[in-house]
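Only one protein chain is missing from this complex, and each of the others stays in its spot.
Order of writing sets the chain letters: A, B and C. Residues in each chain are counted from 1.
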Amino acid sequence: MPDARPDLERLRSLIDECSNWDRWGPDDQVGTLNHVTAEAVAGAAALVRDGVSISMALDLGPSGPQQGGFRVNPVNLMRETGADHVGGVQRLPPDWGPTGGLGVGDDVVILPHQAATQWDGLGHVFWEGRMWNGKPAARVGAHGATYAGIEQWRHQFVMRGVLVDVAAHHGVAALEPGYPIGVDDLEATLEAQGCDVGTGDALIVRTGMLEERRGDWGDYAGGPAPGLSVDTLPWIHERRLAAVASDTWGLEVRPSELGGAFPFHVVAIPHMGLALGEIWDVAAVAGYCHRSGRFEFLLVAPVLPVVGAAGSAVNPLAVF
Amino acid sequence: MPDARPDLERLRSLIDECSNWDRWGPDDQVGTLNHVTAEAVAGAAALVRDGVSISMALDLGPSGPQQGGFRVNPVNLMRETGADHVGGVQRLPPDWGPTGGLGVGDDVVILPHQAATQWDGLGHVFWEGRMWNGKPAARVGAHGATYAGIEQWRHQFVMRGVLVDVAAHHGVAALEPGYPIGVDDLEATLEAQGCDVGTGDALIVRTGMLEERRGDWGDYAGGPAPGLSVDTLPWIHERRLAAVASDTWGLEVRPSELGGAFPFHVVAIPHMGLALGEIWDVAAVAGYCHRSGRFEFLLVAPVLPVVGAAGSAVNPLAVF
Amino acid sequence: MPDARPDLERLRSLIDECSNWDRWGPDDQVGTLNHVTAEAVAGAAALVRDGVSISMALDLGPSGPQQGGFRVNPVNLMRETGADHVGGVQRLPPDWGPTGGLGVGDDVVILPHQAATQWDGLGHVFWEGRMWNGKPAARVGAHGATYAGIEQWRHQFVMRGVLVDVAAHHGVAALEPGYPIGVDDLEATLEAQGCDVGTGDALIVRTGMLEERRGDWGDYAGGPAPGLSVDTLPWIHERRLAAVASDTWGLEVRPSELGGAFPFHVVAIPHMGLALGEIWDVAAVAGYCHRSGRFEFLLVAPVLPVVGAAGSAVNPLAVF
Partner (left out) sequence: MPDARPDLERLRSLIDECSNWDRWGPDDQVGTLNHVTAEAVAGAAALVRDGVSISMALDLGPSGPQQGGFRVNPVNLMRETGADHVGGVQRLPPDWGPTGGLGVGDDVVILPHQAATQWDGLGHVFWEGRMWNGKPAARVGAHGATYAGIEQWRHQFVMRGVLVDVAAHHGVAALEPGYPIGVDDLEATLEAQGCDVGTGDALIVRTGMLEERRGDWGDYAGGPAPGLSVDTLPWIHERRLAAVASDTWGLEVRPSELGGAFPFHVVAIPHMGLALGEIWDVAAVAGYCHRSGRFEFLLVAPVLPVVGAAGSAVNPLAVF
């Protein structure tokens, strides 16, 4: 079903309400990560009690959710193998000298940044010729972003993370594709979980969809999905959240409530400078939260500082 | 200068002394990361006071240290750009519908895992047909490692990090290529810094070489370098360190003291199961350590869980 | 439907009957291309009368037949674009000087050699540890083939081509998947077409399958297909054909008549040293043949001399 023209009036109203252009000066390249103060980092670290670290990343490889088309799963290619070593055909560089029993494995990965668990960068979405902070979108050219490339976030993403398990609160394995998660959903779930989110936090929303589709992905990576309603944008903005992530491919509800493609992204990335995380595999973390009754943790999720990139694969760790 | 044949007697003695084969059972795939207990993780998090996070990763891109040959610098390639959006030639997937003012940036990186700041995986080095834990080296084939691939470390690398600034202790900008850092160097530097390393820690050694070569790399990534002497291996083993990293391309001294190629690696990776970090850019962290007088911190350095990979690019963060 | 164990007795009998090991000496790296003599090349060129050249290559790009999995379609990635030039963000190398109105386009392709129209190289198939001419299969290691890599064919593939339109002879748009094309089919079709094949020729077999699946590929690249029966191998061997190609992904009938995977390949590549062409788009050439009544032509189909490669994408031209 093709999207209709977006409800531009509502979209522009949200942009006006939530824009952070110039909030941190005309040269800012990190956006809402500015909300993560030193106090917030120290407070996040203080949440660690159990000493348990749990990954929220999908494996990067052929079992991933991409089905070809716009993106493909990462491909790892070996340049040196143990089979070559054993078969006696490994050629080591000449300056490595006589190597006796030595063998090496070495490899290279062809990695579409957004193929699996990822951060969207501030060069990922444009609106009417502009990118984050009002800069010209053409600053993201064939050589990558010369403004707000992902490497600008190299020191970031040590912060408080809060899981909001909306699926569990609804008592379902997974929310339905097309279900828009509203402010009421978030607030009711947080209240039931006994926690809140605030300045500099990462809000991590569980819809259950990744777990339902795992291994039999179908249109998971590109099709209809439950996700955040555009109505949550002012709520996120007021609370000064630094990042929002989810277990779907696009974070926001698909198809869009406003009729056009990706209105949540259009407000969040070029106008708010908000870090969005997608395809996060929160299953194990959700299990730990429910068993422990604690839905907050230290989140560490550093980007790969690929110069000029519009996104980054990430292995987000929740530390309890 | 070609390496001579290795001193195999000394090498085999070190292997015998330091081997961890079967220490954690015949199926272990994480090696010395087993030393990082829950208590150690909680203790590491408790080190955070200032709320300051500092990256130890080089940028991934054309300015990197590779000069062609065995490895190349990462290449980021754009699939969608803001220039296309502005130029009116961006073709969005048909199911994205009429998109109004929407534009997107998207990209893929060709990433040799060990081109820049990295973890060596347990499939990176073999010895006489065997890999970590005594498994056949052929388990690292053209499809990658089916044993101890880097993805087995997906939950790891939240730990205590200790910087050992050997260059500063020697009062030099950088140690000379070929200088072997011995146990005395490590102990004297630690004593001067007023800290120690122990079970489950990451030892991070500063030689100064990366800073000296930055931007004019020459043979940095492959040539002679200062680095750890094989004499430090029993010391590392006794102290149950979980990881060792440095600011050189190969961590160990080059050319090797034992005459052959990479004896430190041969003991550390296939026999100890020790995590080795290379090309770590510790300049900013060292500056913070000296200013604050504190050389220990929370280290968060999650791998990319690329299935079967023999290494991983990493953005290690030191959190003070 | 999984293949059963191959009929090894029949397979070994075919290997014995058709093997060319040592026929051209122990160091031969070009196999049946040895059949293409200078006289044959000159004779092939003499077939050109109309001055019409027609490609038999599929486009290399996202519309290709691969559906993910074992192979993917080629991906072309731009490093410089006209959109960047127009947008004023193109960065030309510094030694290109002030460039006034100059702009450039430049690109790199990630090309699985066998994703579309291709030659199988002599390093593509092994049998019981051996490759072409009896050499150890381990000579094809992670760095590619050090024996009989595709670059050894760099001067080859100027020869007489003969189209055998079996589908047209059967009066069908396409032969059914699983249909084994036998010697009778080839001989009857050739007789009806009024031509023969002989020493040094390329036999090009049309099944019609590619045309039937074009644009809606389904399991075209990997599934059941019509193709050559193993019974044609002795016939090909006796006639000293230099190459055999077809419009299916695997050339031979699938599933195999012998129960196992790829018996035709096992005889043809490692034992005969026969050049096999797959996924050739013969539609336009077949049309020209039928209109002109001539099914022979000059075939020019040079490989890309990628050092050590096990195959090569190719743009085969039929010249009438």
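Everything below uses one rule, namely that a contact is a pair of C-beta atoms (placed from the backbone, for glycine too) under 8 Å apart; a residue touches a chain by one contact, two chains touch by 3 or more.
Predicted, not measured: the structure shown is a model, and the values here were computed from it.
Checked against the hidden chain, the listed residues C:Leu14, C:Ile54 or C:Ala268 yield one contact partner: C:Ile54. Here one chain is not drawn; of C:His35, C:His85 or C:His237, the residue touching it is C:His85. Of the listed positions C:Ala137, C:Ala168, C:Ile204 or C:Val244, the one in contact with the omitted chain in the full complex is C:Ala137. The residue touching the chain not shown here, chosen from C:Leu14, C:Ala145, C:Ala268 or C:Cys289, is C:Ala145. Annotation for chain B: contacts to the undisplayed chain at residues 62, 66-69, 72-73, 75, 78-81, 83-84, 87-91, 110, 138-139, 141-143, 146. Although one chain is not displayed, its contacts with chain A can still be listed: residues 75, 77-79, 81-84, 86-87, 89, 108, 142.
In the full complex, chain C touches the hidden chain at residues 2-6, 8, 37-43, 45-46, 48-55, 57-63, 69-71, 74, 76, 78-83, 85-86, 92-114, 121, 123-129, 131, 136-145, 151, 154-158, 222-223, 255, 260-262, 266, 298, 300-311, 313, 315-317, 319.
We take it that only the chains that are shown with their structure count from here on.
Interface chain A/chain B: over half of the residue numbers present appear on both copies, so the contact uses mostly the same residues. With rounding to the nearest 5, the Cα superposition of chain B on chain C corresponds to a rotation angle of 180 degrees.
For this pair, chain B with chain C, the centres built from the Cα atoms lie 44 Å apart. Chain A and chain B have Cα centroids separated by 25 Å. In chain B, 78-79, 81-83, 86-87, 108, 142 are the positions where the chain touches two or more neighbouring chains simultaneously.
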